[in-house]
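Quick one: the structure is below, and I'll ask about it shortly.
For this view, one protein chain was removed and the others were kept in their places.
Letters are used for the chains, namely A and B, taken in the order the chains are written, and counting of residues starts over at 1 for each.
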Amino acid sequence: MVKKSDGNLLKRVIKEGDIWTKVSMLIMGTANLRRRQIVKGLLFLLCEAAFIFYMAVNGVNALSHMATLGTQTQGWVYDENLGIDVLAQGDNSMLLLLYGVVCLFVIVLFVLSWRANLKSALEVQKLEKEGKKIPGFKDDVKVYLDAKFNRTMLTLPMIGVMAFTVLPLVYMILVAFTNYDNAHQPPGNLFTWIGLDNFVTILGSGSTISKTFWPILGWTITWAVFATVLNYIGGILLALLINRKGVKFKGFWRTIFVLSIAIPSFVSLLIMKTMLQPDGAVNVLLKSWGVIQESIPFLTNATLAKVTIIVVNLWIGIPYTMLITSGILMNIPADLYEAARVDGANARVMFRKITMPYVLFVTTPYLITQFIGNINNFNVIYLLSQGGPSTLDYYQAGKTDLLVTWLYKLTVTSKDYCYASAIGILVFVISAVFSLITYRRTSAYNNEEAFQ
Amino acid sequence: MKKKVLSIFLVSVMAVSMLAGCGSDKKETKSADEAAKSAGYAKDAKLKVWGSQEDQDMLQGIIEEFKKENPEAEGWNIETAVVSAADAKNEVLKDPTVAADIFEFASDQIAELQSAGALYRITKNKDEIIANNVENSIDAATVDGEMYGYPNTSNSFFMYYDKSKYTEEEVKSLDTMLAKDLGAGVANFSMDLDNGWYTSSFFFGAGCTLFGEDGTDPKQCDFNNEKGVLVGDYLLDLCTNPKVKNQDDALLLASFKEGKLGASLTGTWNAAALQESLGDNFGVATVPSFTLEDGTIVSPSTIVNFNLYGVNAQTKYPAEAMLLAEYLTNEKSQKTRFEVRNSAPTNKKLAADTELLSTSPAVEVLSKQIETSTVQPSIPQIANFWSPMEAFGQDCIAKAVTKDNMQATMDTMVEGILSKLGD
Partner (left out) sequence: MKKTKSMSRNKKIRDVASYVTLTVLSVIWLIPIFWVVMTSFREEGGSYTSYFFPKGLTLANYVNLLTDNSQFYFLKWFGNTLFVAVFSCLLSTFFVLSVSYVMSRMRFKMRKPMMNVALILGMFPSFMSMIAVYYILKGLGITQSLVALIMVYSGGAGLGFFIAKGFFDTLPKSLDEAAYLDGATKFQIFRKITLPLSKPIIVYTVLTSFMAPWMDFIFASVIMGDNYNNYTVALGLFKMLEREFINDYYTQFAAGCVLISIPIAALFISMQKYYVEGVSGGAVKG
């Protein structure tokens, strides 16, 4: 899309543009300055100056290293005065890659502003030709509070997202195509581009890493399905229970369950972890009641640990669904039930035919985000079991590790960034495809304006 | 049409300021040269030292002493900040340019720090340092024949026992200890059975090696040889023995306190807590010997690692940093550290000073035991050692291993220890 209109824009400038507009191609803002849009023209000019300054100081240098990610290894030179070796700085591949990415971002931004400059130049030229009033800076500001209010509102959030999400993300994605692993750590070593090798290693059969990847992927999906579905059903049932006609003190009951949301999850998870140890409070309590003789290995037996984690997650998750569905249940039109009752339907039928479809219909987007959230649910696993119990079958992972916690171990513990990032991309692709497909089918996406 | 002007302007200003910031890194090369020009030491060196939060006051004291004894350091600006030896690698490698000039790190991090180019090679007064510290600690500070760290303290584990339950004679052999009946509800012995740091001592004692004789060959590990399998059997027996408990620090502290435990393995960091809870019955001993199924008596060789001081390769004042690092680890400072923090010194004189060490039985035992200890390998492959060992321990506890499949299990374990991500 950009490319096509780009061509058109250039063609129009060359064909229709007067001398000032054409000069704007080289010196941004000329056309605006000429037509007395001083502030705007200066802003354009400033953009260009800043860009040239940046490129001269850092940009060109940064770009030129993108291809190799550095060639000069750090070394040592003997200093006779001091009687010791001193450091001779080398290239730092990691920073070179990051600066390269930043430079690409700056170039994209500059191209966008350059195009905006040309468009603006054509616009004022046309206005002048038609003898219309050329808007001053104040008029522009007004437009940005009304017709182009969306740009004003989106600017700051977009900057935030660009700087703290997109830019780091691009950097991380690029790392997947390098050999930035434990043996190639900067600043002492250089790393470089190796293409798709990491993906081949991970997906290929028989390699150390693929033996771990596939089983963990399996458990990740199992976990996400169970955690999402059970939380959902549990939450709805709890909401129904609290909202029953016969139940009094609804607010009181709700508050009890809401407490578990209100307590920071890292606190409650660490506490649960301690309580569920073989000698933790739960086993102590059960033993003292005489219910069990031997400790239950809540988190040390692989199968039981998986169950325990899902159950603990219910403790955290059910109240959320309960809150959300309470609201929705109250919104279900009463006449639906009335009509069903007239037809002689009992409570169970009404639940199956009215309540469930209605709730399901309106909460599908919530379900999808929950599912994706669970695939990437770092906190529950990391704080509760840290992936344990360990197993000899996996590479640096335990039986309850999700892909995301395994990634954490690979990056933080063993510093194998390139593999971690390749796995991250795979997880990302799985969840992105899943959610885009399902999300596009939901009513929320297709009938946005249903209630407006 | 003033599309996006404002946003683009803001973004570019931000980007430029950011990049101007990023770009400034390159100029730091010259600093080392500057330092070099003024022969001797800079008058206004600025140094930062990292140590754990508990060490801060002690470090301040040592630095004051340092300034007193070295007049040239009078004008130096030396500050301390909190990063413990265990976290040093992550913090240094995250951004070496802002990391401390001198930092304390655990010796198992040395290979990775060295290969990432974060450590200064130590050439100055090297012979003296080697002569002053125990051999094991020098080995741990050495990578490929070059020294990269100043040995400071040693760190290993040994046995604590309750003197009301065992005599000094009995704690020499695990077999004797386990044979004794301590009464209902009291465990004879406990250790962290799923932690390779502890269990590896049984293998090392039986003569198995990790990463070759000198611990540098990432393709060698013979825990699955004949002796290794017997040790595996023994560990399995321990796990299934009702008199033996699998306890980490928190649990063994609780058990000792309640008088429900005879003996357990842990390190100096628990000495104070145990001395308090056991009182007069507080006893320490070297890790006891045990008998394999084929009748061989094995004395475990505990893994030992050292806390070293390293000089950051990025420091602007290398010579000054080395002077301070050397002082931080000299006999006097190590003695202070022993007195204040109950750390086991690596200095030969201190380690042999029985009179001094007798004030802390725990450190005394540790210093004695170090001679027979195995230095923890520090090649990066060591990162792969813990997880398979932990898995083996957990499988034993869960009785997922039997003596019949012990050989196969040990083979898998060794395979896990030697595996590499790219294979």
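Note that a contact is a pair of C-beta atoms (placed from the backbone, for glycine too) under 8 Å apart; a residue touches a chain by one contact, two chains touch by 3 or more.
On a predicted model such as this, the values are computed, not experimentally measured, just so you know.
Student: Which of these, A:38, A:77, A:154 or A:291, touches the one chain of the complex that we don't see?
Tutor: Touches the omitted chain: A:154.
Student: Using the touch definition from the top, which of A:68, A:81, A:210 or A:379 touches the missing chain?
Tutor: With A:68, A:81, A:210 or A:379 as choices, the missing chain is touched by A:379.
Student: Given that one chain is not shown, which residue among A:146, A:294 or A:343 touches it?
Tutor: A:146
Student: Tell me which stretches of chain A touch the chain missing from the display.
Tutor: Given the touch definition above, chain A has residues 94-95, 98, 102, 142, 145-147, 149-150, 152-154, 156-158, 160-161, 163-169, 171-172, 238, 241-242, 244, 246-247, 253-268, 270-272, 274-275, 277, 279-281, 284-285, 288, 315, 319, 323-328, 331, 362-366, 368-369, 372, 375-376, 378-379, 404, 407-408, 411, 420-421, 424, 427-428, 431-432, 435-436, 439, 442, 444-445, 448-452 touching the missing chain.
Student: By the contact definition given up top, give the residues of chain B that touch the hidden chain.
Tutor: Touching the missing chain: residues 14, 17-19, 21-22, 50, 52-54, 81-84, 91, 94-95, 98, 100, 249-251, 253-255, 257-258, 260, 269-270, 273.
We adopt the following convention: only the chains that are shown with their structure count from here on.
Student: Per the contact definition, I'd like the list of chain A residues that touch chain B in the complex.
Tutor: Interface residues on chain A, with respect to chain B: 40, 43-44, 46-47, 50-51, 53-54, 57-59, 61-62, 74, 76, 79, 81-90, 92, 95, 98-99, 102-103, 105-106, 109-110, 112-113, 116, 119-120, 122-124, 140, 143-144, 151-152, 155, 158-159, 162-163, 181-183, 185-189, 201, 207-209, 278-279, 297, 300-301, 388-393, 395-398, 410, 412-416, 419.
Student: Could you list, by residue number, the parts of chain B that touch chain A in their complex?
Tutor: For chain B paired with chain A, touching residues are 1-16, 18-20, 22-23, 25-26, 28-29, 32-33, 35-37, 39, 90, 93, 96, 112, 114-118, 120-121, 123-124, 194, 246-247, 251, 254, 313-314, 318-319, 322, 380, 383-384, 387-388, 390-392, 394-395, 397-398, 409, 412-413, 416, 419-423.
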